[in-house]
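Before anything else, here's the structure in question.
Removed from the display is one protein chain of the complex; every other protein chain stays in position.
Just so it is clear, A and B label the chains in written order, and each chain counts residues from 1 on its own.
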Amino acid sequence: MEEALLRIREVSKHFGGVYAVNEVNLDIREGGIWGLVGPNGSGKTTLFNTILGLYKPDHGAIYFNGKCISNLAPHDIYGEGVVNAFQLPRLFNRMNVLDNMLVAARGHQGDKCLHSLFWRKSWQKQEEGLIEEALDILRLVDLEKWAFSLAGELSGGQRKLLEVGRGLMAKPRLLLLDEPAAGINPVLGKSMFQKLKDFSCNGITFFIVEHRLEILFEFANWVYVMDRGRMVAQGEPHDVVDAPAFYEAYLGEG
Amino acid sequence: MLLYGLDFLVFVGIFGIVALSLNLEFGFAGLANFGKVAFFLVGAYTYAVLSQIGVPFYLCLITAAVIAAAFGFVISLPALRLRADYLAISVLAFGEILRLLIKAEHGIAGGVWGITVSPAISLAGVSYRVDLLVNIGLVYFCLLICFIVAQLLANSPYGRVMRAIREDEVAAEALGKDRAKYKAQIFMIGSAMAGLAGGLYAQYLQFIDPYMFMPMITFTVWMMVILGGPANNWGALLGAGLVEFFDRGANLAKDYLVLPVDPSNLQYILFGALIILVLFYRPQGLLKESPIKTKALELVRYGRGVVNNKPGK
Partner (left out) sequence: MVKKLLMVIAVLALLIPAVGCGPGPAETIKIGCVLSTTGLLGPMGEDMMDSARLAVEEVNAAGGVLGKQIELVEEDDATEAAKCLDRVKKLVEIDGVKILVGGMTSGATMASGPYVSGQEVLMVSPSATSPEISVQEWTSWVFRTTPSDAFQGRVLAQVVLDGGFTRLATMVQDNPYGVGLEGALVEALEEAGWQGEHILSIHFDQTKMDYRTELGQIKDSNPDVILAVTYCDDGIIVFKQALEMGLDEIAWLGCDGNYGPGMFEEPSCAEFMETAIIAGTRAAGPSGTVYDEFAAAYEAAFGEVPSVYCDTTYDAIKLIAQAIEQAGVYDGAAVKDALLQIGQDYEGASGTITFNEIGDRVSGTFEIWKVEKDEQGVYHNVQVELITV
């Protein structure tokens, strides 16, 4: 059995005595779509933020591709190949959609100070290529027509799509998606997941938080269930649905 | 009258550079630098001290910029980790501390007495007008360089990262941009420009003392950027021109117009009113934020006519 791409071992994160994430263990192996479900406040977003490096785990460690990433800065974690799409989209509002996408690009030579002043030719070609890629992804999420509109002018659903698109643009090995289909009509949501499945065949592993269980169950290989900061159940979707812990988590909460 | 107009142009040029630097830091990268005068002061005093020991003017100017950049780097280490308002206060305090240090230390830089500076280029026996024109040439040459640098940075992927940091630095960080590094770089470049402008200022006035670098200068430069339009380099220059124009114009006006207020206060009232008007009716400034223009983007947008710019929704 090959080593898991993402390994979370005994990770806890508390805020002033309240444990948002409590001794969580999980493994994500490379390939496919992995789900994370649980009622509101169960710690899913906090867990994501900890993986991402926005929080340091108070206890435990996170390994990605064999390397411990618990103490890395977020931009370094991005460098390792972990990218995130936030639940509430964090777009660059006064920049246009295409520019938002281009910021996510990996290894753009033009990002460097000296290169933008002196060796401009060296990255112009790269920029053209990246623009093509960005437009391709935008086409995928139906935002191509708005490439030159300001991100701040998009509707709520469009903002989510752009957030996801940006994540794809970053060419991650592991993409964390926090409720990507929220606020999007079900038909579009389903088609988006279909496209994500296609992407996963191209080598991106997805770890998705999603409330609309029916979508997740159609596409996910494995699902983790969290409740009040703890991992309470896991398994293939149809197994998890039957697990008592799952019911308790969702229905017990009321 | 002409001479006064030329003098006006020199000041617009010098403060245009400072406005460009603040525009880079605040307009593009969102860094609220309320201590701009500190780096202006460092540049001016570096130039003054070096010129006194006979260093040629171009080296003095370059060193002034470099030393100011060094100070910019040093202050960025603690300050840029702070939230915007704390950054503002700490840089402001830094500027005042530097100024008071120089005032107290009579040995190095003249202390309260100030320090005389020889002009950069002094041609023997020329008229005052020619001297002014030479200064205009020097200042505007430097301004051109700074403008080109600012435009190149803004119209590039680097400019994209700057704006991303301004819009949401956490998201930018999560997308792989080391925000501490970028902020430090931008602060250094901005400080270098301000230092260069300080050197030009010192050699033009031929005398500087600590009382010439009060925090009011920082606020005047802020006015220039806000009025002209943040994140637009042309706007920064326009702002510099307008603010300097109103400053002098208000003083000239008192001789010819019957004013309802004390003329010495007119300038401040005018500026206050201007800021309020701009913030209420046109908060983006006179010139809108300039979009990022790289060759590749231009190609895609207009060359192949790929997308038409429909407003969202």
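Things worth noting here:
As a convention for this text, contacts are C-beta pairs under 8 Å (C-beta built on N, C-alpha and C of every residue); 3 or more make two chains touch, one makes a residue touch a chain.
The model shown is predicted, which means the values in this text are computed figures rather than measured ones.
Partner chains of the missing chain, restricted to those shown and counted over the full complex, are B.
When you scan B:K103, B:R160, B:R179 or B:R301 for touch with the missing chain, the hit is B:K103. The chain omitted from view is touched by exactly one of B:M1, B:I53 or B:A124, namely B:M1. When the missing chain is restored to the complex, the residue among B:Y58, B:Y86 or B:W113 that touches it is B:W113.
Across the interface with the omitted chain, chain B contributes residues 1, 3-4, 7, 103-104, 106, 111-114, 116, 128, 131, 205-207, 209, 211-212, 214, 242, 245, 248-249, 251-253, 255-257, 263-265, 281-282, 286.
Here is the rule we go by: only the chains that are shown with their structure count from here on.
We define each chain's centre as the mean of its Cα atoms; on that basis chain A and chain B are separated by 40 Å.
Interface residues of chain A facing chain B in the complex, by the touch rule stated above, are 52-54, 73-75, 78-79, 83-84, 86, 90-96, 98-99, 102-104, 106, 108-113, 115-117, 120, 123-124, 127-128, 131, 135, 144-150, 153-155, 158, 166, 170. Residues 149, 152-153, 156-161, 163-164, 166-168, 170-179, 185, 189, 289, 291-292, 294-297, 299-301, 306-313 of chain B touch chain A in their complex.
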